[in-house]
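Can you keep this structure in mind? I'll have questions shortly.
Every protein chain of the complex appears in place save one, which is left out.
Moving on, here comes chain A:
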């Protein structure tokens, strides 16, 4: 992992720090950001990515295919409560017929959902 990059001190992170800083500044109520916070954000984002992909891999490994599809990712994200904040980023794919059914159901009972 990071062991390959330990020699170069400035390239410890795989994600570009400037991009991360831009993202952090575009969050609501942006204040100043300390360098330490920036470093933590970039590293934690990396670890987060690794965590998600390894989890998806472990779950998808049981089915014999070696390819990780979007559906695998969406399933594991929607199952885990930790990823609740990802919300609508990775919704499960639904057939058009199923979508129609879901839409019809939501139209039938709008008051209950509220």
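Definition applied: a residue touches a chain if its C-beta (ideal position, glycine included) is under 8 Å from a C-beta of that chain, and two chains touch if they have at least 3 such contacts; residues count from 1.
Everything below uses one rule, namely that contacts and distances are computed from a predicted model.
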| item | value |
| --- | --- |
| Candidate names "Protein kinase domain-containing protein", "DNA polymerase epsilon subunit 3", "AP complex subunit beta" or "Cytochrome c oxidase subunit 4"; UniProt protein name, chain not shown | "DNA polymerase epsilon subunit 3" |
| Residues of chain A (touch criterion as defined above) contacting the omitted chain | 1, 9, 12, 14-16, 19-20, 22-24, 26-34, 36-37, 39-41, 43-54, 56-57, 66-70, 72-74, 77, 81-83, 85-86, 89-90 |
